[in-house]
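Omission of a single protein chain aside, the complex is shown with its protein chains in their original locations.
Chain nomenclature is as follows: A, B and C, assigned in order of appearance, with residue numbering initiated at 1 for each chain independently.
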Amino acid sequence: MGRFILRRFAMLIPVLVGVSLTAFLILHLAPGDPARLMAGVEASQEDVDMLRHKFGLDRPLPVQYAMFVKGLVTGELMSLRFESPAMEIILPKLKNTLILACASIVVAVVLGVTAGVLSATHRKSWIDYAATILSLFGISMPVFWWGLLLMLLFSVKLMWLPSGGMGTFRHIILPAVVLGTASTGIIARMTRSSMLDVLRQDYITTAAAKGLTRRLVVNRHALRNALIPTVTVVGLQFGQLLAGAVLTETVFTWPGIGRLLVTSILARDLPVVQAALVIIALLFVFVNLAVDILYAVLDPRIRYNG
Amino acid sequence: MADRSQGSLVARRILRNPIAVAGLAIILGYLFIAAFAPHIAPFDPTAQDLSRSFAPISAGNPMGCDEFGRDILSRIIFGARTSLIIQFFSVCIALVIGVFLGALGGYFGGRLDEAIMRVMDVLLAFPGILLALAIVAMLGPDLRNLIIAIGVYSIPQFARITRGSVISVRQNDYVTAARAIGENQSSIILRYVLPNAISPIIIQTTLRMATVLLTAAGLGFLGLGVQPPEPEWGTMLSNARMYLRSAPMVAVFPGLSIMLVVLGFNFFGDGLQDALNPRLKE
Amino acid sequence: MPVLDAENLVKLYPVRTGGLFGGRKALLRAVDGVTLSIERGETLGLVGESGSGKSTVGMLCLGLLEKTSGTIRFLDRPIEDYTGDDARIFRRKAQIVFQNPFASLNPRMIIRDIIGRVLEIHGLAHGRDIGARVGALMREVGLREDQMTRYPHEFSGGQRQRIAIARALASDPELVVLDEPTSALDVSVQAQILNLLQDIQAARGLAYLFISHNLAVIRHASTRAAVMYLGRLVETARKEAIFARPLHPYTQALLSSVPKPFVTDERMEKKIIAGDIPSPLTPPPGCRFHTRCRYSEDRCTKEEPQWREVEPGHFAACHRIGEIEESRTTNPYPEGG
Partner (left out) sequence: MTPPLLSVSNLTVHFHTEAGVVRALEDISFSIAPGEILGLVGETGCGKSVTASCVMRLIPTPPGRIVSGEILFDGRDILSMSDEEVRLMRGRDMAMIFQDPMSSLNPVFTTGFQVGEAIVTHEPSIAREPLRARVLDLFRKVNIADPETSVNRYPHMMSGGMKQRVMIAMALSCGPKLLIADEPTTALDVSIQAQILTLIRRLQREEGSSVLLISHDLGVIASMADRVTVMYAGSIAETARVRDLFDDPQHPYTRGLLGAIPRLDRDQGRLAVIPGTLPNLMNLPQGCKFRERCAEALPVCAEKRPALAEIRPGHEAACHARTGR
């Protein structure tokens, strides 16, 4: 087991290098002068040159990359907008986003797995059709529009819940539901199909043939196996939630990393954009690592072969 | 589908599935509207008439008017065109590059595969809309850059699906048999592997059409999509948001359009998945 | 001159057994020093249980898997020498039929193309000729010519196997490797295919390498038989000799553990080989069969038995052949565990 985890860690190294390189290169992907891009169209040539020198944009690319990574690791990478280290701006926002994402994933897993299991065990019944259609609606709902609709209903019309900001438990309800809607649908579909797959296996017949109740066959023998692929999907969905936060946080003015990212892009605060991208990617990669390990806990075949 | 009888079997399964039929109907309606937008739309989608600002729903403006007095129905109809262009071209980019890389890695394996997959892992490490957001933020928001950004961020999905499918097909005896009768590599990939690996790619293409539209609209909503006055659903919604309390109906129709079209592709994709995957059928 | 002559064939697979950076690499000894040859018009039956490496031998002989070491001569020329244009000749003259007729035909091709591609690739027919030649091949294997525009899934398992045989025959081969050609088929269909293969061989003078786990099929179909166990040959001889007077304890025990389709008073319990087949990852030292052999003694656990000609044309690898000869009449294997 220890070896297994170590190996997975080792496999992360090239991905981490790639992630930082991508975030770094995106800046240079832009047509024209990155210094001009940061300074804005109105800035004078002297200001641009000063900025170029200040950020080392006149140095060779590999040197710039090294500086960028160093800035990330030491936390010295400075924000253009706030004159403070980018990390100091990002980390508190990240915490807020994580709170939101965790609330959403809990909603999505509980509702999604339940709907998926019911759908699979009541195949071709009205439960299955209803769950399928609702799931597909959930997957198809544009987050920002869905947010606006719920806000219109619960904040503007009914005035039950606040329309934005962060603070009490009531503040998190709408954003968490909105953000988790698509994931609920996807987890439900995935659970359903892996459950149907498992229910066809011979060992399910074996379990029924020894006289287990239908409930035990489903909850013990089928669910345990069906959850193995679902766990991967949950991991991927966590990433989707981090990304979806960009939109949800904008709708509900939730002070998270997604909103920071958007405002930083619009304000051309590139160091913060890059650092935020790297941080989200890192988080996502580590969540997937955790999922891999969980996978091994659930599936003894991997545990011993890995 | 290369195979007649198998193709008709798939068609029959789809037509027997009410969800898939509903999806197909939505898609066809969408294509029709996008194709004939100038003939259907009652008004010029960019013609302003400030006297009709936020005009309510009426016979003349079945969806009312926006803040500049533009007819919302006409903007929705032309917006379908914009969406379709984005969907089509970005999915094409992703499909061609992704299938090529995935097939290459999956068939030959080894270091080449390892290298391709690591690059894909890096792209996948930026989840969801983020990669597209970053690319479009740097390239500048316009239709072409939007297509590139969304296309690039969809590549890894196609590459992974194709790779997985190719790997499982490659293990079939008919591929070994093809080697035994002396077929060359390219012929094996094109005649034996890809035709049999195509089902998941078709499904992915359909489902991607849905995701891509959501992403484009999301970028539009953040002000990073197609710029006004070009009619685009996400951008329309972004503007409408400012008047949410005074004129909520302006926000309803663009969102509804996005949802309906995305739903259409997801319904159809779901039906296609069932129809092409007989394992799930008894 | 034999059609195929393989000497000291070895195929090792590196296998990961976990750990950091790929972990300890172990070697799976799939085929470990196999020597065999096949003459024109002859069928060599290759029999063994799972893990014996019999299918790997077939793939090695056709160059469909790369051998680790050893030599394979096809029509008196090492197969490595068939390069460039000659590679085609080798592909044309050596063919294969697989076990599972549901996986060995491209489901997206019609029968005319499945068989016709062989003719196209090797330039054996052009344009309209292809259809006519495919038709003739289909008749040869007992199919109707008018079925050639159909897809594989429209045929039964037996018919598909006929299609696979027609494909193998299309390039007019000298050698056909039959890899469990009837194992996926029902008994009644198996009989049809076995007869067909017999007829084809008689008409074309082909050499077959017939691979099967089914001893009765091997006995029926081959002229000579070779028995494999864990990557090694244990015995080979003309079929009359090997089935009437098996010399190796493994062959003996294998023959007696096959349930026969007639009623005897003999009890099943008497005929069993004890224990599990060891993993080819960790084959036992010495004689590979010693862990399950009732005649095993100290020497068998240490020394590898030599491959020797015990009787003319009858080879075996066992330390104790002479000594166990007399006890052959009784064969009291204990129940395995």
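Quick note on the criterion: contacts are C-beta pairs under 8 Å (C-beta built on N, C-alpha and C of every residue); 3 or more make two chains touch, one makes a residue touch a chain.
Small disclaimer: the values here were computed from a predicted structure and weren't measured.
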{"item": "Identified contact with the non-displayed chain, of C:68, C:147 or C:192", "value": "C:192"}
{"item": "Candidates C:75, C:228 or C:254 - the one touching the absent chain", "value": "C:254"}
{"item": "Residue among C:8, C:69, C:156 or C:282 touching the omitted chain", "value": "C:156"}
{"item": "Given A:67, A:99, A:152 or A:298, the one touching the chain that is not displayed", "value": "A:298"}
{"item": "Contacting the left-out chain in the complete assembly, out of A:23, A:207, A:251 or A:265", "value": "A:207"}
{"item": "Absent-chain interface as seen on chain A, which is shown", "value": "201-203, 205-213, 221, 224-225, 228, 298-301, 304"}
{"item": "Residues of chain C in contact with the chain not shown", "value": "49-50, 156, 158-159, 186-192, 194-195, 198, 213-217, 219-221, 243, 253-255, 257-264, 268-269, 271-274, 276-277, 292, 335-337"}
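Everything below uses one rule, namely that only the chains that are shown with their structure count from here on.
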{"item": "Chain pair with more C-beta contacts, A-B versus B-C", "value": "A-B"}
{"item": "Distance between the centres, which are taken as Cα means, of chain C and chain B, whole angstrom", "value": "50"}
{"item": "Mean-CA-position distance for chain B and chain A (Å)", "value": "21"}
{"item": "Sites on chain A at which at least two other chains make contact", "value": "none"}
{"item": "Multi-chain contact residues (two or more partners), chain C", "value": "none"}
{"item": "Contacting residues of chain B [partner chain C, same complex]", "value": "2-6, 172-174, 176-183, 191-192, 195-196"}
{"item": "Residues of chain A touching chain B in the complex", "value": "14-15, 18-19, 21-23, 26-27, 29-31, 37, 132-133, 136-137, 139-146, 148-149, 151-152, 156, 189, 193, 196-197, 236, 239-240, 242-244, 246-247, 250-251, 261-262, 265-266, 273, 277, 280-281, 284-285"}
{"item": "Partner chain A, residues of chain B touching it in the complex", "value": "19, 118-119, 121-123, 125-130, 133-135, 137-140, 210, 214, 217-218, 221-224, 234, 237-238, 241, 244-245, 248, 251-252, 254-256, 258-259, 262-263, 266-267, 270, 279-280"}
